[in-house]
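The complex appears here without one of its protein chains, the remainder shown in place.
Moving on, here comes chain A:
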Amino acid sequence: MNGTTLVLRALHHGERRLARQLTAVAEHHRAEHEVHHVATDLARWSREHANRLAEAGRVRGHPAEAPEEHPPSPLTALREGAAHALGDRPDPGLLLLWDLRKLHLSASGNSLYWEMLAQAAQAAHDGELLQLASRCHPQTLRQMKWTNTMVKVLSPQVLTTP
């Protein structure tokens, strides 16, 4: 297994994780209607990315890993992270901000993997892999821009108006 395969595998894992996180956030914040609907739409992008990455791994003779064994649900993980940071103040606005921050970090992690993959594809003259990265990476950047915009829009009210 070479480095490119490692990145493929890590990114496949990262996109699947982001898809689950987006779905969980959509579910948990149903009353935040825009977050609910857009997160659901954006989870679709990550699922598509994961499928394409799995296919790319397969044709290169390195099938993607099987799903993790009963990982802690991302919802639980997110909620635990937020609850830890927020002490015992389960304010829905604050929880949403913390969840959006987590989503942003996950998407940024994926974005850097896409960068690595695109660079490796160019160095190795792997046209198909480069095409995959060129097609998917912009959507990851759009996921990051969305979480960033939502944080920007919601922070003033959530953080300064009790």
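Heads up, the rule we're going with is that contacts are C-beta pairs under 8 Å (C-beta built on N, C-alpha and C of every residue); 3 or more make two chains touch, one makes a residue touch a chain; residues count from 1.
One rule holds for everything that comes next: contacts and distances are computed from a predicted model.
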- Hey, which one's the missing chain according to UniProt: "Acyclic terpene utilization AtuA family protein", "Molybdopterin-dependent oxidoreductase", "Branched-chain amino acid ABC transporter permease" or "EF-P lysine aminoacylase EpmA"? "Molybdopterin-dependent oxidoreductase"
- Could you tell me which of A:38, A:54, A:116 or A:130 touches the chain that is not displayed? A:38
- Item | Residue ranges of chain A at the interface with the undisplayed chain | 31-34, 37-38, 40-42, 44, 92-93, 142-143, 145-146, 148-149, 152-153, 155-158, 160-162
